[in-house]
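Sharing a structure with you now.
With one protein chain removed, the remaining protein chains of the complex are shown where they sit.
A, B and C label the chains in the order they appear, each numbered from 1.
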Amino acid sequence: MRDVAIVGAGMVPFGKYQEKTLADIAWPAVKQAVEDAGIKKTDIEATYCGTALGGMMSGQRILKKLGITGLPIINIENACSSSSTAFREAWITVAAGVYDAVLVIGVEKLTKFGGGTLPLEKEDWEVSHGLVMPALYAMRARRYMHEYGLTENDIADVSVKARKHGVWNEDAQFRKEVTREEVLASRPVADPLKLFHCCPSGDGAAAVVICSAEKAKQYSAEPIRVIGSEINSGKYMTGYRDMTSPEITLRGAKQLYEEAGIGPEDVDLAEVHDAFAIAELLYYEALGFCAKGDAAKLLADGETSVGGKIPVNPSGGLLSKGHPIGSTGVAQIVEIVRQLRGQCGQRQVEGAKVGLTHCTGGGVSGFDHGVCSINLFAR
Amino acid sequence: MRDVAIVGAGMVPFGKYQEKTLADIAWPAVKQAVEDAGIKKTDIEATYCGTALGGMMSGQRILKKLGITGLPIINIENACSSSSTAFREAWITVAAGVYDAVLVIGVEKLTKFGGGTLPLEKEDWEVSHGLVMPALYAMRARRYMHEYGLTENDIADVSVKARKHGVWNEDAQFRKEVTREEVLASRPVADPLKLFHCCPSGDGAAAVVICSAEKAKQYSAEPIRVIGSEINSGKYMTGYRDMTSPEITLRGAKQLYEEAGIGPEDVDLAEVHDAFAIAELLYYEALGFCAKGDAAKLLADGETSVGGKIPVNPSGGLLSKGHPIGSTGVAQIVEIVRQLRGQCGQRQVEGAKVGLTHCTGGGVSGFDHGVCSINLFAR
Amino acid sequence: MSEELQEALNLAGDAVSRAADGTVQLVGSECGECGKNVFPPTDVCPQCMSENLSSRKLSAQGKLYSWSVVHAAPKGWDLPFIAAYVDLPEEVRVFAHIVDADPEALEMEMPVEARIAVLGSDESGTAIESYAFTPVTKGDS
Partner (left out) sequence: MSEELQEALNLAGDAVSRAADGTVQLVGSECGECGKNVFPPTDVCPQCMSENLSSRKLSAQGKLYSWSVVHAAPKGWDLPFIAAYVDLPEEVRVFAHIVDADPEALEMEMPVEARIAVLGSDESGTAIESYAFTPVTKGDS
C-alpha cells in the first residue's frame, strides 16, 4: 500500500439550514477543499460521499452544482460513521494505487426531519420497543457510575469542556460556554443525561481531498499524512456484555495502533465521538489515553483540554461543534488537518504532530455500536 | 491488481415480502452464497452491502442474523446501481490485495412504501416539478421513435421476450408469458409506455462471495473470473443532449472493453438494466451489440433471446425477474455466475464463456443517469 | 369565491418572471466568468466554479424536444399531464409540463411558449402552480 496524504480540507459551519437543499449546504465545503488543495477538478478521479439520511445519490446532487461529474461517485451509509467510512474507502483506493486523487464528502441535513431524536430504524427490535440513543448512552452512564464511582458532576464537566472549546471554533454550532450548574439544570432527556449532555441536531458538510503522498507536494505545501485507517462493525452479542467498555472502539484502536506502529502515548490530540457526554469518558479509556476507571480524573486534571497532555475535541466535539451525523467523520478530519497545520488560533494544540479521529455510530440491537472508524494522521 | 473470482452466489426469489423485515428477506440469500462458496464465515474479511432505501446500517442488520459481524461492513447507496457499486468496491479491495475474501450483498424492500412509482428525491428540481422515471424513459422512447422509426410493437416485443425468459427462472417475480397485444393493451403509465413496459416493484436480495483468483480454487470447483469492473457517474449537462444515446453507458462500456482487452463481439450473454422496455433497446446499441438504430432488428431477429447470438437478460431481466432496486446489481451477477457455470436449465445459454452485467440508475436533473456500473465475467 | 382569494403555491420561486404584459420568462443564472447559462438559478457555476453569477431571463419561446402523457405520478399532480423537455435558445434544456394542448397535435421541434399554469394541488387543496409551456398557435409566432 502507498502512503496517502490529505491536501485539501473544507467545511461549512454546522447549524440549521432548513431552507437550503442538501446540495446547497454541501457545495461550499467541497469548493473550499478543492481550492485549499489547489487541484484542478478534472484531476479528481473519484468521489466518496458519506451520508446517513441524505437520500439517493447525494454525491451526484452535490457535485453537479460544481460540475465535478463523469467520475465514479460512491455514496456510503454507515449511520454516524457514514463519512468516516467514506474516508476509509477513499483511502483504500489511493493506498492501493487505483486512483491518485480522490475527494471525500460528509453531508447531512437533519432539519428535514423537523427536530426531536434522530429517526432510527423501526425494524430494529429494541427501537420498536422504544429504545432511543440517549437512553442507550444513559444506561451505559448509569452502569459506569455504579461500577467506577463516576458522578453526575463528572459527566457534566465533559459538556463544560466541549462548550469551552467550541467558543473558539467559528464552524461550531454552539459558541457559548456553559457551567456545570447549567448543564445539570438543563431539561432531563434520559436520566442521568440532560439536554446539555447531548449533541445538538443540525445540518452541515465537510470535505477533504486526498492523494498519494508522492503527488501530495505538487498540490499542498503542508500535506497531512494518513498513518493509519481502520474500520469495523460491532460484534453481535445476544447475551451479557460489559456496557462500560465499548468493545468496537477497544478492538479497533488496538488494531490501528499495531498497524501504525505507534501507541496512544504518541497521539497529540484526538477528535472523538462525544455524541453524549458519557461517551467521551468511555473513549478516553478505550483509546488508551488513560486506564479503565480513570477517565473522570483525566478530564478533571485538564489533560483533555487544550493545553493539556492529550486535548480531546479541541473543535468543541459533537457536543459543541454539532453532529449532522453523516458529516461528522470528515469534519473531525478537517479539524485534525487544521490543527496539524497550525491553523486553529485560540484552540490550537501547540506542537501537535499526531492526531486521531474516532467516529462510531448506530443503534442496532445486540451491537455495542454498528460501526466504528478510527484514523491516525501526522504532519 | 490481482485477479478476482466469484466463488459463491445466492439470491431469494424476487417478490413481495411486506410482512418480513429487510434482514429476514436478505439472510437466506447471504447464507446461500456463503454455503455455495463453502467458505467459513470467519474467513470473510469484509462486507459491502448495496441498498438504496433499506435504511441505516442494512448490512449490519442482515449479518447479525447470521453472526457474520466484527468485520468491516460498508453500506453503499447509488440508487438502482447500489449493489453493483458495492460489487465494484468489493472488487477493488480484493484486486488491490486489501482483503482475500469479501461478501457482497444487494437488498431492497420496496413494499414498505406501499406501491406506486418509486419515491424520488424531492429536492431534485425536475422531480419537484413532477418528473417520474417512467416519463423520463417515455420521452427517450418517443424521441428514439421519431429519429429511428421505432414502433410501439418493437418496444412491446422487449417485454414479450423478457416474460418468456422469466418463465424459466424460479427466482423471477413474473413467470407468465405475455403477448404483444397484451402489452399494448395494458394500462397506460407514461405514453408510449404501458404497465407491461415497466419493471414491477418488489422486494429481494442477492449475494456473492468474491476472493482472489489464487485462493478461489480452495473454495469453489468453478470460480468465475471477474475480467473487468467499471463504474461512472453521468456527466452533468445543462444544455441540449441526445436522449437516444445513453452517454454514461456508452462511455463506461468503451472504457471497460479497453481495460478488459475484449470487444462486444466476445460477449456471450448480458444482463442489462431494462427497467423500462425502451431501455434495453438503447443499451443493445450503447454496449455495442448492434449499430445505432439497429436495436429493434436485433431483437426481432431473435439474437437477444436465449438461443440467439447475444442473449440479453436470460433471467427475465428487470421486467420479469423484478427490480428491488438495491438488489439488482448483485442479482444480475448471480445470473451470470449461474449461466457461466451451466446451472440455468431451460434458460441456459449454451457454451457461454463471457458474460456482462450492466446496471444504471437514478433520476437526477441534468444527468443521463446518476450512475452506471458495468462488469465482465468469464469462466 | 374563496378559491380565487387563496394564493397558489408557486413551485418555481425566483426561477420565473412575469412581465406586466403577461409575458412569462424562465429565469436562470449566467456566469460572469465563463458565460455559461444554467436553469434553475444557482449560486455557483457548474463549469468554472465561480460564484460571480447573475440572474438571466431566458427566452419565452423554445422548441419541444420530447414529451409523454403521464398517467401515474405521486399524489398532487393533476392527471394525466404532459411532461416534456423544451430547448431554449440559450443552450438550456428545461423539464416542463405542456398545458392547453392536444397531445395528438404535438410535434417534435414545434415552438412552445412559457406561461404560468396550475399543475395540481397539495393536501390542503391549495393549487400548485409553476411555469409550463404551450404550443405557439399560428399568428402568435
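FYI, contacts are C-beta pairs under 8 Å (C-beta built on N, C-alpha and C of every residue); 3 or more make two chains touch, one makes a residue touch a chain.
Since the model is a prediction, treat every value here as computed from it, not as a measurement.
K.L.:
Can you list the shown chains that the hidden chain touches?
P.N.:
Answer for the hidden chain's contacts among shown chains: A, B.
K.L.:
Quick one: which of A:Arg140, A:Lys161 or A:His369 touches the chain that's been left out?
P.N.:
A:Arg140
K.L.:
For the chain left off this view, which of B:Gly38, B:Gly67, B:Gly149 or B:Gly263 is in contact with it?
P.N.:
B:Gly67
K.L.:
Among B:Asp3, B:Asp24 or B:Glu222, which one touches the chain that has been omitted from the display?
P.N.:
Touches the omitted chain: B:Asp24.
K.L.:
Touching the left-out chain: which of A:Lys176, A:Arg241 or A:Lys292?
P.N.:
Result: among the candidates, A:Arg241 touches the missing chain.
K.L.:
Can you list where chain A touches the absent chain?
P.N.:
Where chain A meets the chain not shown: residues 116-117, 119, 125-126, 128-132, 134-135, 138-140, 142-143, 146, 187-193, 236, 238-241, 243, 365.
K.L.:
Which chain B residues would touch the chain omitted from the figure, given the whole complex?
P.N.:
These residues of chain B touch the chain that is not shown: 24, 27, 31, 34, 41, 64-67.
The rule we apply is simple: only the chains that are shown with their structure count from here on.
K.L.:
Looking at C-alpha means, what's the farthest chain from chain A?
P.N.:
C
K.L.:
Roughly how far is chain A from chain B, going centre to centre by Cα mean, in whole Å?
P.N.:
34
K.L.:
How far is the middle of chain A from the middle of chain C, if each middle is the mean of its Cα atoms, in Å?
P.N.:
Computed value for the inter-centroid distance: 42 Å.
K.L.:
Check each residue of chain C and list the ones that touch at least two other chains.
P.N.:
46
K.L.:
If I count partner chains per residue in chain B, which residues reach a count of at least 2?
P.N.:
In chain B, residues 236 touch at least two other chains, as defined above.
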